[in-house]
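Let's turn to subunit A:
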Amino acid sequence: MHDVLVVGGGIAGLRAALAASSRGAEVAIASRSHPTRSYSVAIQDGLNAALIAGDTWKAHAADTSAWGDGLCVAQVVDAVCEAAPELVRELDQLGVPFNRSGTALACLQLRGAGTARAAYVDDMAGLVILQTLYEQAVRAGITFYEEWTATSLAVEDGGCTGVIALEQATGELQTLGAKAVVLATGGPRRLYEPSTASLHCTGDGIAMAYRAGAPLVDMEFVQYHPAVLKGHRLAITEIAWAHGAVLATAGGTVTGDDGAGPGAFLRALQQAADDGGVEMTGAWDADQAKGLFFNTSHRVKQLTGLDMAKEPLPVRPAMHRLLGGIAVDAQGATGIKGVYAAGECAGTGFHGAAGLDGNFLLSSVASGKAAGLAAADHASSTAEPEEADRPLHRDRAMTAKALGRPGGEPLAAMRRELAGLMHGKAGMVRDAGGLQEAARRIVEMKETHGSLGAGSTSADYNFGLAQYLDLGSLLDVAEAIAASALGRQESRGVHFRSDYAARDDARWSVHQLVTASEAGPVLRESPAVAPGG
Partner candidate 1 sequence: MNRFAFYPGCVSKGSCPELYESVVQVMGLLDMEVEELTDVGCSGAGVLTSEVSDPINARTLAKAEQMGLALMTICSTCQGVIGAAALRLQDPEYRAFINKEYLAAEGLEYQGTTEVKHFLWVLVEDFGLDELKALVRRPLEGMGFSPFYGCYLRRPADVVGRRERRTYIEKITEVLGGTVVNISGKGKCCGFPSLTINEPNALAMTAKHTGEAKDNGADAMVTPCPLCHLELDGEQTQAAAAARRTIEMPILHLPQMVGLALGLDPKGLGLGRHFVSTAKIVAQLEPVEAAVTAT
Partner candidate 2 sequence: MELTFNVRRGDGRTKDATYQAYHVDVEPETSVFEALVKVREEQDGTLAFRGNCAVGFCGDCTMLVNGRQEVTCLTTVSKALKDDAIKIDPIPYAPTVKDVMYDAKRFIWDKVNSFSPGVVFNGAGWGGAQAVTDDDLRPVRRAMRCTMCGICDQGCTVIDVNLDFKGPAALTKVYRYVFDPRDGRAKERVVEAGETNGVWDCVHCWEASDHCPFDIDPTHRIMDLRDRSVRLGVKSGTGNRQAARHYNAFERSVENHGWLDERNVAIQSYGGLIKGGLKMMPTGLAALRRGKANLLPHPKRPGASAIKALFARYREVTRTER
């Protein structure tokens, strides 16, 4: 039995593991792929932190709250923004080669920031931070369960004794026992098309917590990335914006700086993309394209043959981030004792109703560290619990059944439909009718899903089984998103209801917690995001 088991090997998960390890805990990471293959690797921007002379963490907090459209949890925003400079310094000392200006740290002014505030690593902060944290995790002697897919939290009698996980190479399900579990499983990008999804962005950790009874929070806030290469999933780096990228549409130039807020900006872009297309151009030169944007421009060239330094790029918005997630307090504790959550799967209240570029990576690092420390403390004050075997037997029975049922094309068709449904009815523009229709259809899909399975009995690397399990997770998350979006009868941040187009502070300065039940999702309003609130 491990002291702390982290599920997910991305930036939040590795940061959590290192933090727990630094407290003397014995730590393991279970991840669906090798840790450095996690989605975090594709994040290109940087981390906001008040590091430039004249900037203050209070200014950072104010920008964050303003962008969050009145729904950020002030206490969390203050704590994260105040800690941000130290979090960046720690990463630098762990080995992240942040760009410098001379001998000082260099910062970029990203959209929504009042000043240059984002520490960056060319256009590959995610890749380099992930690699660096992995280096340190190996150095710290952390145990890795690579290519293990978690299927459930091993929860019995209100306590968690670990995680049930499937070893992909053998098809064996086992309980990975732990005194404390940190979920760092990322977001549900695969729920939407178009999106910036990688294959493992299935919201599986969110679904695991939801099924185990933990409340989710702020699930209605789904944020699109404004400029994703058309026909692909590659987001054009936010750093390009900092260097004067311009989005041209048939109706003229669209900028995010007109004060209308991120939601309106994204909706205008979506409209333009539907009407005639959006092109991104920049004033950058070949040297910048080769240096600062090397990673982006190289990939753009590979995929489209276009030269970013010379030619406009066809782009369109695509679903990028869930701002809510498993409801957690400032230490990352979820509604289940011994279970913590960090990174994109966690709903901390930091982003509020709209997330700021440069705050996502920061949030992953901050929440990862906090959850790792709290999990280690929990483990050290907890006696080794008896391992529950009911959850393991339940999951073994479930997968055994799934192996005998048909899968493949019906599952693929269902995900295609679900992704279209979510984009169309629970995407940038929503209304009651559409959301009710989506919710109804999700219920039907869940039923059909229950009659499907892996499509083969293959034991090793059965991707059909993964496909079946993933779709189950996506449907659970979809249900929570649709219910939350239907519940919030106002427009705020990236949540826009065409039938309630205005922000309504008197009624809706609250968060919505959503919990699973036999009868479907149950909503509860709360002034705080924390599960107890």
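Candidate entries met the following condition: all candidates are chains of the complex that A comes from, given by their letters.
The rule is simple: a residue touches a chain if its C-beta (ideal position, glycine included) is under 8 Å from a C-beta of that chain, and two chains touch if they have at least 3 such contacts; residues count from 1.
Here the structure is a predicted model, which is why all the values come from computation and not from measurement.
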Options 1 or 2 - which one, within this complex, touches subunit A: 2
Contacting residues of subunit A [partner candidate 2, same complex]: 32-34, 36-39, 41-42, 89, 92-95, 97-106, 121-122, 124, 126-128, 131-132, 135-136, 138-140, 146, 169, 196-200, 231-235, 294-295, 298-299, 302-304, 407-409, 411-412, 415, 454-456, 458, 460-467
